[in-house]
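Apart from one protein chain that is not included, each protein chain of the complex appears where it belongs.
The letters A and B name the chains in turn, as written, and every chain counts its residues from 1.
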Amino acid sequence: MGEARAYMIGADEISAWVATLLRRAQVIAPRTLHGLDAAYDEIERPDQVAWGYRTTISPLKRQLFPQTDPLFCWHQRAGYGLDLRPIYDQQERVFLAIRPCDLSAVLFLDKVFSRDRCDTYYLARRQHSTLVALACTEPDEHCFCVCAHAGPFLEGGYDVQLTPLQGEYLVEIGTDKGWELVRLAEELFSPAPAKAMQARRELAQQAEQRFSDDKAYFAAALRKVTFDRVPDELWGQMGDRCLSCGACAFVCPTCTCFTTADFDGAGDGVRCRLWDSCLYESYALEASGHNPRAQRKHRLKARFLHKLGYQFVQKLGSHGCVGCGRCVTACLGRNDMTEVTARIRRGAL
Amino acid sequence: MENLYLPDLAEVISIRDETPDTKTFALRFCDPRRWESFDYRPGQFVEVSVFGVGEAPFCLASPRDGAESFDITVRNAGAVTRALHALDRGEQVGVRGPLGNGFPFDQVKGRDILFVGGGIGLPPLRPLIWTMLAHRHQFSSITVLYGARTPADLVYKDELEAWRARPDMEFMVTVDVPDGNWKDRVGVVGSLFQGVSIQPSNAVAFVCGPPIMIRFVVKDLLDLGLAEDSIITTLERHMRCGVGKCNHCLIGDKYVCIDGPVFTYRQMKTMMDPG
Partner (left out) sequence: MPYVMTTCPFCGCGCGLYLEVQGQKVVGVAPSVAHPVSQGRLCVKGWHAHELATSPRRFRTPLVRRDGRLQEASWEEALDLVASRLNEIGAAGGPSVVGVLGSARGTNEENYLLAKLARCCLGTNNVDFTDRLEALPGVFDLPQYRHLTTPSLALSDLDTADLILIWQSDPSQEHPAVASRVMRAVERGTPVVEVAIRCGQLRSLAQHRLAPRPGTDVYLVYGLLRAALEGRRPDTPAAEALAASVSDWAPERTEAVTGVSADLVSKVAEMISRAHQPVITCTRATTVQQHAAELLNSLSALSCLSNGGAQPRPVILWLSHYSNLQGARDMGAVPYFVTGCQSVVREETRGKFSRSWGIDLPVEPGLAAWDMLGQVRGMLVMGDDPVGRLPDAGRARTALEGMEFLAVIDIFPTATTEVAHVVLPGASFAEKDGTFTSADRRVQRVRQAASSLGAARPEWRILCELSRRLGHAMSYDSPSEIMDEIAALTPPYASVSFAALDVGWGLRLPAADQVALPELNGADEETQSIVHKTLPAVGVEFPLVMTADCCLRAWVDDPMVGGTVTLRRELGADRAAALPIIEISSADANESQLRDGQRVRVRSRTGEMEAVAHVTDDVSPGAVVLPFAMRELAAEVMPPALHPDSGVPILPPCAVSVHKV
């Protein structure tokens, strides 16, 4: 373990570092897809990393908690009955250039999946993951991580945090795991001078000033939601503006609702868990036909209690939002986090 | 570390027809060590898998108490239950559990125990009834009221007769719609309260059945003078994982699969849920 906790690496050298990472583990980084779409995806070469990206079409949770996640398979053995085998993913991965909001979300998911009882599937992936954040100097149009205390720069929780400075990157090391990554190509790094840390602090402050008017009034919303003081009529009006598409649950880095389904058959098959959304009409539908959440307003209310209610903040350490802004883009209706919290604060549409 | 979602294999030991659409399956884990270490309290449930079809929650319908197997009572209502009904003895299913919180037992010693079951609501109460009967002296009185739509819909018909015959408990049964052979009471299960002599201040009621029945029975019990935390029920909800991770059974901030399925009426009132 080196003495300094902060290093520098030139923008030219960083590709060489990525090349060494690629030899050691699967590297997941932002890549450009079609047009301006970017996604966290596996890279084969350092030049595939889209360093200048703003946000991705899907959050990092997809890598640790996939949309279709095989849990176990079974085989029918003649004369012996069924044989069940769990399916764990223990691939070593480096998540490179992750946005602070997405990284904060992973820390939140850590709590969700290990609270009370441990989800070994998530943990298997998580334990074999190293998280390298890329601090945000330029927030995207819909971002509001400042309101959620999840960015644009992280003060902890990362294995490594990169900050782009002029022609080089500041490399802050947060954990031993992070240090291991840097040590792989030690010769490319040099200790960071004090002025680099100063530049980083200034950039962080500047970034905080750059957020647009999309703000989420968490404090007020939290209070009203926790104590059930949002007028029922308002939930109704918001319900009229929900098209039950499920997008908010799927693009949200901190949502984790799922269902399970069996594939293939009785003799040989696999059970997977699949992403699900509490805003679906059939989400709470019981086998008897009774549906306690038949109305959209009730589903919306339940969702935002789960996201914002202090009952959950107590259990999980923070509310269920990192301000990534993806729901603002993805909501088919008009109920993204910024809209909803603003309306709750106003008490009206 | 325990895999929360991986079932253990269990064998169907026996199958008994209860009603035209309901069967009781006696199951036992295939692995003897798993079976030996399997212990549960009345009120808890298991998640049962028919591989290739799916998984569904069922309350444990018999007391553990050194038995050779455990019961689940299954109504044929959907894909998984349909597949269960098509199974034969000796076939394998998957079981995860025990899950959930179970009925209070020690906490209600010395009380007048009142069981009120409707139709398919009797199975979760059955293990508690038998366990309490096995420790009869620890309870002041035990009364079981049971009702179903028709005589054919009554479950555990033989045991009902056994309960009727016992001198150490009170048992009354009623149906909404009698058939030609029915010689007993007719009416909703709430109509049986008139024949019950308990001290409301010392009474504790365990109520299970369809939501509408619970609503009316709870009202009757409150009118009788029972306290809100002396009325105990099991909540049914769409449950998936059974371990508090998938969020399907979340009501307000309570997970039916972890904080329940057993709740007192007082708790239910505070759970923020309009449905």
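Some points to look at:
In this section, a contact is a pair of C-beta atoms (placed from the backbone, for glycine too) under 8 Å apart; a residue touches a chain by one contact, two chains touch by 3 or more.
As the structure is a computational prediction, the values presented were derived from the model and not from experiment.
In the entire assembly, the chain absent from the figure touches the shown chains A.
Across the entire complex, the residue among A:H128, A:R223 or A:R241 in touch with the chain not shown is A:R241. Of the candidate positions A:R62, A:R125, A:R293 or A:R343, contact with the unshown chain belongs to A:R62. Interface residues of chain A facing the missing partner chain: 33-37, 39, 41-42, 57-58, 62, 66-68, 237, 240-241, 243-247, 250, 259, 261-265, 274-276, 280-282, 285, 329-334.
By definition in this document, only the chains that are shown with their structure count from here on.
Distance between chain A and chain B, defined via averaged C-alpha coordinates, is recorded as 40 Å. Here chain A touches chain B in the complex through residues 71-72, 74, 81-82, 84, 86, 112-113, 116-121, 123, 228, 256-262, 264-267, 269, 271, 273, 276, 278, 283-288, 290-295, 298, 301-302, 305-306, 309, 311-312, 315, going by the rule given at the top.
Contact residues on chain B toward chain A in their complex (touch as defined above): 1-7, 9, 30, 49-56, 77-78, 81, 92, 94, 210-211, 236-238, 240-241, 243-248, 250-253, 258, 272-275.
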